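Heads up, one of the protein chains got dropped from this complex, but the rest are sitting where they should.
The block that comes next holds chain A.
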Amino acid sequence: MSSRRSRSRQAGSNARISDDQINDLVSKLHQLLPEIRNAHSDKVSAAKVLQETCNYIRSLHTEVDDLSERLSELLATADTAQAAIIRTLLMQ
């Protein structure tokens, strides 16, 4: 939906994507990043935000990998009763 809207916006102006639009999206991204080392959290450059975003996505991918590995080992030792209990717990 939003991509359709932004596409029609671009069709109107046709030339460059507005800087305001970019800044809005960049600050939206910035808010999603973990607030570890954010002394000056309001005045971060777009390039820094994109860099941090890349690092964050990579760390999330690694976490998914590690959790998949952990689950594969756990599944090896889990019994069917345990699996059924977990399923009912999470489905309620």
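Here is the rule we use: contacts are C-beta pairs under 8 Å (C-beta built on N, C-alpha and C of every residue); 3 or more make two chains touch, one makes a residue touch a chain; residues count from 1.
The working rule: contacts and distances are computed from a predicted model.
Student: UniProt protein name for the omitted subunit, picking from "Synthesis of cytochrome C oxidase 2", "dolichyl-diphosphooligosaccharide--protein glycotransferase", "Ammonium transporter" or "IBH1-like N-terminal domain-containing protein"?
Tutor: "IBH1-like N-terminal domain-containing protein"
Student: May I ask you to list the residues on chain A that touch the chain which is not drawn?
Tutor: 1-3, 6, 10, 16-17, 21-22, 25-26, 28-29, 32, 46-47, 50-51, 53-54, 56-58, 60-61, 63-65, 67-78, 80, 82-83, 86-87, 89-92
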